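Structure in structure tokens, see below.
Every protein chain except one is present and positioned as in the full complex.
A, B and C are the chain letters, set down in written order, and residue numbers restart from 1 in every chain.
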Amino acid sequence: MTLLDIENLTVSFPQHDGVVQAVRGVSLRVAAGESVGIVGESGSGKSVTCMAALRLLREPPSRIAADRLELGGIDVLRAGRAHLTAVRGRVAAMVFQDPMTAFDPVFSIGHQIVETIRAHRDLSKSAATVEAAALLARVEIKHPDAILNSYPHQLSGGMLQRAMIAMALSSRPQILFADEPTTALDVTIQAQILHLIKQLQAELGMALIMVTHDLGVVAETVDRVVVMYGGRVMETAPVQDIFDAPLHPYTQALMASMPGRTPGKQRLVEIAGASPNPANPPTGCPFHPRCAVADAHCAAEAPAFRALSDTRAAACWRLA
Amino acid sequence: MTPALELKNLSKTYQLRQSGGFFARSTDHLAVNNVSLTLPRNQILGLVGESGSGKTTTGMMAMRLVEPSAGQILVGGTDITALGHAALKPYRRKMQVVFQDSYSALDPMMTLAQIVAEPLHIHGLGTGAEQTEQALDMLVKTGLDHSYGNRYPHELSGGQRQRVAIARALILHPTVLVADEPTSALDVSVKAQIINLLLDLQAEMGLSILFISHDLSVVRSLTDKVAVMFQGRIVEEATTETIFTDARHPYTRSLLDAIPVLNPRDRRARTFLTRAQIEAATPRLSGQDGRPELLDIAPGHRLEAIR
Amino acid sequence: MSDTPRSPLYFAWRRFADNKAALVAGAILLLIILMAIFAPLIAKTGYADQKFLTQAYAFPQAEFWFGVDDLGRDFFTRIVYGARVSLTIGFTAAAFSLVIGIPLGAIAGYYGGRADWCVMRLIELFSVVPPLLAAMLLGALTNGGFLTIVLIAALFGWVQVCLLVRAQVKAIAQKEFVRAAQALGATPGYIIRRHLIPNAISPIIVGFVLAIPLAMMLEASLSFLGIGVPPPTPSWGQMINVGMNFMYFYWHLAVFPTAALAITVLATTLFGDGLRDALDPTLKGR
Partner (left out) sequence: MIRYILGRLASILLTFTVVSVIVFLMMHAVPGGPFDGNDMPVNDAVKAKLNASLGLDQPLYVQYFKYMWGVLHFDFGIPFQSPGETVLDLLARAWPPSLILGGAGVLIGAPLGILLGMAAALRRNTWIDYLASAFATLGLTIPVFVISMALIMVFAVWLNWLPASGWGKPNAWVLPIIAYAAIPMATYARYTRSAMLDVLNKPFVTVLRAKGLSERRIIFQHVLRNAALPMVTVFLPMFIGTATGSIFVEAMFRVPGLGAYFVSSIELRDYSLEMALILMITMMFCLAYLISDIIYALLNPRIRFGERK
């Protein structure tokens, strides 16, 4: 069953001088229980795609268009407000990058989890509180009752991220979006949080969309990878294939430039140039100015995203 | 040969004041606790640890940007800990700093040429025209052509801004560079460029770099030696290879264990230690009780352990 | 990336040009300033000439655009010269506000700690004293006059400038380019001069422009109460006070100075607000 079905999504932000196209024709399907990593650098459109899927961008100024945008069979693009609030949290929940700013500072953690539970289920306050404590225990928080009564500023980033995950899971969503959930955390905490997300995903049978810039996070957590660059999907493949045999020149370059692959102080393989400026993107394929194998065709026309096998697809003229 | 930079028993205590003027309570917080480090000439020393471990404070004390509460800082063998503003100025030329956030590191109101020439300006070296010329040469050296001279920081990408910051740091030909997480705010595809630039310039200009980072993968590709900080103390120090293959301290090991795998094939179960568990697992060299100390356990390998 | 390098102030200007209300307000303000500068060319008589005693209280007509006042003076002339007084006081007081506010704000923001505490207590002092009452007391003690009003207005106008500069300097002082300059051995004076003040230019401009209407209002209020600019120097506040007495019979004596004051203050404020909106985003550092 397809849970998330995006076809030809574009998201644009009108600016002072012209329109910034943050997402340019992205298609993405995620089935129930699947775990997908969306990898990209800043400005690749990976976060905007997820925010658009839940209609969390402010419209206006942003403008969303798509041939299809469905979550759990509900047309998110045309859904009314009431419909959207039913989808959010219940069909799809989201964990954000910076846990320190993700909680309302004037309410206790418990209040914020309880209100989430009660927004979707007809439970009494005390029943919801019991459930909230159970959720906190589930994300391996030692003293759930103490944490319920704490305010966000009293907790560490790692603890808050756990609480955020508990809150996201409170209405048993079918799909969890995790938008750079560990970027703001230390390495050791990152490992714990990734482990926790993976474990919960397996236990609850949720689909997972892990948005990250870090190939290591992808290698740790997901089954399938979507590589984005300049607002487009460059390549998608099962995670092992991406690491063993990347096909798209961008994915290849990215793999080659990862630091720490071989021991010893040494120069790395670098990708020349800078990532495209969303306000003024290059013509044709967004990667062509930095691509080693690009030719005039690549500069003139953007390659279509096409299937290369049952499980793999890419957007590159060289792979046609 | 005297080392480029030596830190001897550096400590920093912060007084944390809570809001409320007159009657504010203040508590002491020991951010850096008795840290000694030696940065040999022409080497890159990695200083790693999690946020709050005191690594940045240590780097800032080495630069005399934060005043140490105790200890000494030696640059090329000279003690600069107590030097006043004027006496310190000649030594300022020998040590420079590059920060993590390249956006906030460049004055938005100044052109790139002005930014890179600023060190010459502050030290009164050369005429205005000479300063600009040198600045443009330095920009070229870091990979930005002459046309960038009259641009403003907001027109650049993150990687380009970091190049400018490096150009400014190196224009005085310092012997010591403190680099505080210079690659962690950069895009993945640009990170390698900046690491290579640092490696090239280090070899070309004979620099010694104190490289502060939480990214162990970068540290592995860039450094000769690594010191690991935990709760304000150095718990282990050794050559990069030794740290990555033969770490002895439980904290170092938990750090290394937490690095994400480089290939999905290597996924593994991990055990996570709490701070208390790490403290409790402090290595014991002879099975006796006592206070942990930083001990030499092999040539160039220091370890915090109970003797 | 555009081909010609653009300074951050260029983008501020572009944003300002987009703000229609602020542009119109700026144009009106410019018109009033020009009127004030060239008052002798526009007005038909001197501001104190009682040439039309026989036509005193005359209503607006072709010959006297705004009518004639109770003492037989052309009221249009009075209003135009009133702009001179109002604007001069506004600009001078705003300039004095900068003279006090910039250094105090910069010191409080850069050094923080004890210096900041002292400046903040000083500001608290001014926030608990009702400004108009204190101004009246001061005005009464010193018998009013032009310079006194300027000084009183500056005394209460600097607080806003100081707070704006302090906040900006505090934000900038944390930036790493300031640390980089410190690492190069730059003196605090150099850093304040070369980095902090140029980066605080936006709050300084905004503070200056927004201090002008405050000073103009204070002058009008004091003159209205009869302890401001002494007659026969024309002041809108004073004219409103006089006009109030004839309100039921000769409306023009009350309406024109009221409108003149309202339009000027409003134009200046809208212009200042526009500047603030245009300058803020760049200098907050994205």
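Throughout what follows, contacts are C-beta pairs under 8 Å (C-beta built on N, C-alpha and C of every residue); 3 or more make two chains touch, one makes a residue touch a chain.
Note that this is a predicted model, so its numbers are computed, not measured.
For the chain left out of this panel, the touching residue among A:R29, A:R63 or A:R90 is A:R90. For the chain missing from the display, the contacting residue among A:A133, A:M167, A:L194 or A:C316 is A:M167, taking the whole complex into account. In the complete complex, the residue from A:E115, A:E131 or A:D223 that touches the missing chain is A:E115.
When the missing chain is restored to the complex, the residue among A:A52, A:L69 or A:A102 that touches it is A:A102. Taking the whole complex into account, chain C touches the unshown chain at residues 121, 124-125, 127-130, 132-134, 136-138, 140-141, 213, 217, 220-221, 224-225, 227, 240, 244, 247-248, 251, 254-255, 258, 261-262, 265-266, 269-270, 273.
Across the interface with the omitted chain, chain A contributes residues 51, 54, 56, 81-82, 85-90, 93-94, 96, 98, 101-108, 115-116, 119-120, 151, 153-156, 164, 167-168, 171.
Quick note on the criterion: only the chains that are shown with their structure count from here on.
Averaging C-alpha coordinates per chain places the centre of chain A 51 Å away from that of chain C. Centre-to-centre separation between chain A and chain B, using Cα means, comes to 32 Å.
The centroid of the Cα atoms in chain B and the matching centroid in chain C are 49 Å apart. For chain B, the set of residues that touch two or more other chains is empty.
For chain C, residues touching at least two other chains, in rising order: 1. Residue ranges of chain C in contact with chain B, taken from their complex: 1-2, 5-8, 117, 175-177, 179-187, 190, 195, 198-199, 201, 282-283, 285-286. Partner chain C is touched in their complex by these residues of chain A: 16, 277, 280. In the complex of the two chains, the chain A residues touching chain B come out as 41-42, 186-192, 194-195, 213-220, 239-240, 243-244, 253-254, 257-261, 263-272, 274-275, 277, 290.
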